[in-house]
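Everything below concerns the one structure shown next.
Every protein chain of the complex appears in place save one, which is left out.
Going in written order, the chains are labelled A and B, and every chain counts its residues from 1.
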Amino acid sequence: MRIHDLDGLHDIRRTGMMKLLPGKPRIGVGMGTCGMGNGAREVLQALGQALKDQNVDAQVTPVGCFGFCAAEPLVNIHIPGFPLVVLGRVTPDDAAAIVSSIARNRPPLEKAICKIEEWDHLTGHVMYGRGLAEVPEWNEIPFFKGQKKIVLRNCGLINPEDIEEYVAVGGYHAFYQATQKPNANEIIEEVKKSKLRGRGGAGYPTGVKWDLLRKAQSDQKYIICNADEGDPGAYMNRNEIESDPHMLIEGMLIGAFAMGATEGIVYLRAEYPLAVQRLKHAVAEAREFGLIGEHIFGTTFSFDIKLIEGAGAFVCGEETAMIESLEGRAGRPRPRPPFPAQKGLWGRPTNINNVETWCNIPVIIARGGSWFAEIGTTNSSGTKVFSLVGKINNTGLVELPLGTPLKNVIYDIGQGSPGGKHVKAVQSGGPSGGCIPAANFDVAIDYESLAQIGAIMGSGGMVVMDEENCMVDVARYFIEFTHSESCGKCVPCRAGLDQALRILKKITAGGAEESDIADLEELGQMIKEMSLCGLGQTAPNPVLTTLRYFRREYEEHLRAHRCRAGVCEKLYLSPCENSCPLHMRIPQFLELTRRGQLAEAAELIWLDNPLPGSTGRICQHPCESQCRRNTVDASVNMREVHRFISDQVFDGPLLAEIKARLKAHRMAPTGKKIAIVGAGPSGLAAAFYLTLLGHDVTIFEAREEAGGMLLYSLPQYRLPKKMLRQELDVIESLGVKFRFNQKLGAGVSLDVLEAENDAVFLATGTWKAMTAGITGEESPSVWHAIHFLEQVAREEPTNIGKKVVVIGGGNAAVDSARTALRLGCEVTIAYRRERHDMPAIPEEVIDAEAEGVKLMFLVSPQRVVTDKDSRVSGIELMRTKLGDFDLDGRRRPVSTGEMTIVPCDNIILAIGERPDAEPLRRCGIHVRENDTAAADWVTYETNRPRVFAGGDLVTGASNVSSTMATGKDAARAIDGILTGQNRFAELLQTFEVPQVVPEEPEGGARNVSRELTPEQRRTSFEEAMLGLTQAKAEAECSRCLRCDVHELATVKE
Amino acid sequence: MAKVITLKIAGTEFKTGEGKTILELARASKIFIPTLCNFKGLSNVGACRLCMVEVRGVPRLLPACATQVAEGMDVTVDSPRLAKYRKMILELLFAERNHVCAACVSNGHCELQALAQRLGVDHTRYPYRFPKYAFDASHAKFNYDANRCILCTRCMRACDEVEGARTWNVMGRGINSVMVTDLHQAWGRSPTCTSCSKCVHVCPTGALSEKGSAVGEMVPRENVIPYLTSMRYSGR
Partner (left out) sequence: MIAAEAKPLSQEIVDEIIARHPDKTGDVLSVLEEIQDRHPLKYLPEATYDDVAQKMGVSRSQVLSVITFYSFFNLKPQGRHTVTVCRGTACHTRGSKPLLDGLKAKAGFHEDDEEGGSATSFTTPDFGLTIRTVACFGQCALAPVAAIDHEIYGHVSDIKLRKLVAAIDGGKGS
């Protein structure tokens, strides 16, 4: 079977082609490790059995991996006369149906994800067949669109354990061609022309490197394939070897011939047993066919390949460390010079290239260097295989021309993050690389562009992170990795990383000081510049890039002792608590309620949140999306339990007791006077806490009553005034004083407040409506949502007409719509994006729809249409469609050019509010570009000493709990500054609750609030939601999985 | 015919032959470049990174011990950046083990201490790690205190390259690296140690010392190595 010449190669090519296109159906099962991890072996067996059972003649072949890991196990089926069909997520249960379809000579399409009519193997070509218009071509589906398979040219299509199939698609032909060149230098020239750069990470020009070895004088030269793919998160080399081992062997053969090496070594990770096995098999095959050994193709060229398994040391990916390891020592890098090309393995000239570099070589020789150089960019030619993993829908191996923008990979190919979560960053290049923030996703993926933003291409690992990944934890994770993989030879890496890790651990545990960040940054820079080898020189990159792009997260850990992603476990109680802006101790009030300790539960919720009745009704409940019960069935209905507790207090005999309990928390008078401007939720929260802390608090309010947006903007059917007034009464009962009709800059001046008080807290909110900038919006029939809602809240007549269009998608839009509906209007909401993009609470949207509000999506207002009497008669909307992804990961609406006019007599604009910045500016308070007050995000200090600002005034329009949280946090800071002590924590009395985790999830399905029917709701401002019954509330509490219990009570024998 | 190379180190112009490192030339010319791992007569390992220098036109710092002199080079051996990094490295070394000069046999004769004084290290910003390595007094003539080791591996190289006993090596990796004899048994029971004392005399700190030395009494005789290597080479 030895191949001596081209004729011999052609003979094998013909036999191989008979296997690829056997003239009968061929079933290829993707048998990479990931396919097998998803059950490919069972699928292969089941298919074999089904063929036998149904007596169908077809060939079943294991093939490599086609790259679409998210759809494993992948099976491809070719019936002569049809295109090759790729099926995804095939299970053994599908086997019978697949085979019976084959028996009817019809490609099974039920699980088809794409088809291939013909395939360019680049060294060969296979025509499968045309047809099946209903199935998309492979590169038409999102995952493959934009991909270009050079390295992966054969993966998933040929049997990796059959050399004949590799030869059938043109394998070893390039090697034959190379051996026929009169001068081996021509090969090197071709590689130089291709501008191929090392795919291991550093990107050194391969041709130049080869030239060095070729020119080195020695009786013995070595070439080494670096297959020690140690970057966590990268697995392209594993797949390349598992799916197409012969392309690596051929690449090495060409290289050895060109450089004059007689021995090749593949240094392969022991963690990849299947790759080891397939490569061993392939080497044995190549030897059997005379492609490895003595006098190959009858020339004087002899070459052998040896396979060495690494033993678990990341640093051995560094070339001098790898040489040390191959010489039987610990893999500690050597200083360079001398370089391996001068003095490498056993002191002989040596060339080391990455797997993927070698795999490109046969194609470069077959198609020419200039062909290759035209792919990609001028300085980064060709393609690169990336492993797209982490928080991404379409995981898999992606081969792209270099220069492709990163956002295409994340949003088009990867289809964003699962569960619609916000993609936060991509870690590119493993522990040596950097974290690229979403704002930089328009970066082109090439060596230079990535380096410019502090990341590297590396081996091609791309780990996607979303909002639930903490970037400080990510930095800590990578430093933990490089720290444990550091060889220990040079001081910066060995001792420097140890100190860096110590600091990072301190930060993630919440115990760090601000100087630690500077120390960390300085250490990182030093380690980077001073270390001996690539490991140390790149190890600080994850720290330096996260510090550069996510510094705020570090500061949150340091200054606020918070980990917003909910990863650093010492910094939060439970996921729900962590996601709650007010950090309510949710599992604890659930447990107290479940145990019938209602007074304690009520005391707890009041201490955590002084407006429990309001927030229990209208809160955006971020807690629910974080609830771990979601992984079992549905989240715990925490907001409704919260409301239940507060309703029990207001509707029952407990109110007096709660007032008394809260009063008992009030600390001794401090003699400090504090003025709060604005009686909205933020000001009220600040007043509540500052009063309990013993200060003398007066709230100045521009309107005639307290409550702010809760009173003047929230419709009655969501938040009854009666309940709100009861809440306000509790706050007043603690000693907070109110002065109404006092507007900042009109009735009350900051200078006076400052002079008469020890501190001033400004929380004047966002009462200025934004305009849409369309013609006709100044008409009296065009409303702004907050004005409309306030007028209704004041029970003043509105004259809103009969047909109303509401522009917007937030809570104000939905509130306006449902209010207008109750006033007897026909209402349509027009929103510029899609339904799932609406910022409004989803349940509110559902309820609005049930009541009869119509929804329009992907429309953008253009002009108010008026009749001849200048009365509003409609609104002209432009229909849009979804275009490119923006850097937020949302598709940008773009014009379709189609206009539509919706007839109406009134229009409500609910497109946002801003603070009124003028009074602030006049007081000399620094104001940001968006008119919000500039205040520190932890202490809420403004530029004026002892003047603090919070609420929507600082954050911009937000929601009730977020805005209250700023008041709560500001109270903590104000008290700290006024008293010089940290007394706030003393306020938050702890309640004893049993620390027991339920063995199995309890409580059954999620309980929901009773509510009026849509018919009842449509015509009435009566409260729509009636809350949980006692029984349901208690059942709901028992559904909690008690994530707050950190110490697992395990039985120790 | 050896080519003559012209280059500048620390502002002074030199003419020299090929094949030397920057460190060798600087030493011969009495230009100070700090180092703790490099030792004349032993192979170069480039581990301590204290000898990093700036070469005009090269964005990266280069180790003087491994970088060969080249025509037209302009080498800066001291700069604010280098001084800062060198201090950090010394502080890291002090914090890494248990370096308390006042209680050390090598007090006054310690290269780490001398460098720290010369480079102005008067405290470490990093907390001491205080690993607790056992003090090995099993050898009849010498003591080994890993708590004072800086992992320069001079002992290992002297033992391997000069004495040929190959008794010393590094156990473990990363921050857990530690010099051990043979299979990590007590030094006194080493079947390979020839008690030649070379390791002791190349040790830059008080990690290896002669028995009977009290605080500040261990004075290494560094000249032992070049002498022996030249003897060995000339004997061939």
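Convention: a contact is a pair of C-beta atoms (placed from the backbone, for glycine too) under 8 Å apart; a residue touches a chain by one contact, two chains touch by 3 or more.
None of these values were measured; they are calculated from a predicted model.
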**Message:** Using the touch definition from the header, name the shown chains in contact with the chain that isn't displayed.
**Reply:** A, B
**Complete:** Sole touch to the unshown chain from A:I12, A:C34 or A:C627: residue A:C34
**Prompt:** For the full complex, which residue in A:A311, A:A664 or A:V996 touches the chain that was left out?
**Reply:** A:A311
**Asked** Given the full complex, what residues of chain B touch the hidden partner chain?
**Response** 156, 160, 166-173, 176, 180-184, 191-192
**Message:** Could you pull out which residues of chain A are in touch with the chain that's been left out?
**Reply:** 33-34, 36-38, 69-70, 72, 229-235, 238, 269-273, 308-314, 325-332, 346, 387, 389-391, 395-396, 427, 430-431, 461, 463-465, 469, 474, 477-478, 480-481, 484-485, 487, 505, 509, 631, 1048, 1050, 1052-1053
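As a convention for this text, only the chains that are shown with their structure count from here on.
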**Request:** Measure off the straight-line distance from the CA centroid of chain A to the CA centroid of chain B, and report it in whole Å.
**Result:** 47
**Contact set on chain B toward chain A in their complex** = 44-49, 52, 60-61, 63, 65-68, 84-85, 88-89, 92-93, 95-96, 125-127, 129, 150-151, 170, 172-177
**Message:** Quick check: in the complex, which residue numbers of chain A touch chain B?
**Reply:** 313, 330, 332, 334-337, 483-492, 494-499, 502, 519, 522-523, 526, 529-532
